[in-house]
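Just one protein chain is left out here, and the rest sit where they should.
And then chain A:
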Amino acid sequence: MTDYSADSILVLLDVTPSGALAKSAAGLLGAAAGVGTPVAVIVAAPGEGEQAATDAAALGASHVLVAEHAAAGSGLTVPGADALAAAAELVRPDAILVSNSIEGREIAARFAARSRSGLAVDAVGVSRDAEGVVAHHSVYGGAYNVDSAVTWGAPVITVREGSIDARAEAQPVSVERLDVAASGRKAAVIGAFEEEVVASSRPELRGAAKVVSGGRGLGSEDKFALVDQLADVLGAAVGASRAAVDAGYIPQSHQVGQTGVSVSPQLYIALGISGAIQHRAGMQTAKTIVAINKDADAPIFEIADFGIVGDLFTVVPQLIAALEARKA
């Protein structure tokens, strides 16, 4: 039986379908270490928990609870919520942090509804005041900063992926098996899984330092390759507007905006994007915004630090050539 520190922060870490810790783990543990002692909980298929636990310790988990069961992956959301409930019962944490990924936030949702805990979603930071752990949110496309707390007990907080820069110090590996009593709640059944193929050399959109996005102005799936080319020269991730996604130029997972991903990179380059308010909601907190659009009145120019009124099909190839010339 482990003694958990009074300031324990329980952190549910997502595991990818191939069994590795999700990228969000480093930020979650970094955030937790800033307000208490991170205790991680991992739900993994048998045999896969050990490696994930070792990786979690390296990212700052002082203790790791591993729930391994063959059923992992077959029921949707419920097994994760059951594991989180068992871990919370054991650790009695000051707060529970979960990734705001689709899987993560739905587990947090079921757990919060079951335990009647206060739920704060899509936090971009956490801190502690005299009364407990506070969640910081950036809402309405970054136009407002909102701090939220809960009326009593440990808050359940989902943390936006890629929003936390803090990293925790590596800890010695300390792993414990978590026994989970199944709640028996009815769950949907998971069938075949198709992993998204990602160009491995390119950074992930969430949390990327640079993003190059393309809109309807690219005109076709083939011509959208120009966005990829510029992204690769800059070492940037690739984003898109909803119009580009709807037109089939690129999968929805690349959509930036209100109903897509929210990004806050150092550099955001918008190519052939008009700058509709729903697009801006997902990128206007970028440090530097560059826009190339042939319409001088496009709203994207209102927020661009450097705007070029011109044809992207002449400006971008010239830009790529100029950047490559400097590298050579």
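Everything that follows uses one rule, which is that a residue touches a chain if its C-beta (ideal position, glycine included) is under 8 Å from a C-beta of that chain, and two chains touch if they have at least 3 such contacts; residues count from 1.
Just so we're on the same page, contacts and distances are computed from a predicted model.
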item	value
Chain not displayed: protein name in its UniProt record ("ATP-binding cassette domain-containing protein", "Ferredoxin", "Molybdopterin-dependent oxidoreductase" or "Electron transfer flavoprotein subunit beta")	"Electron transfer flavoprotein subunit beta"
Option from A:Glu50, A:Asp122, A:Glu176 or A:Asp228 whose C-beta touches the chain left out	A:Asp122
Absent-chain contact - pick from A:Phe224, A:Tyr249 or A:Phe301	A:Phe301
Residue of A:Glu89, A:Asp165, A:Asp179 or A:Asp311 in touch with the missing chain, whole complex considered	A:Asp311
Sites on chain A contacted by the missing partner chain, in the whole complex	14, 16-17, 22, 76-77, 81, 100-103, 105-110, 112-114, 116-122, 134, 139-140, 142-153, 155, 158, 161, 185-196, 210, 233-234, 242, 252-253, 258-259, 266-267, 277-278, 281, 284, 288-290, 292, 296, 301-311, 314-323, 326
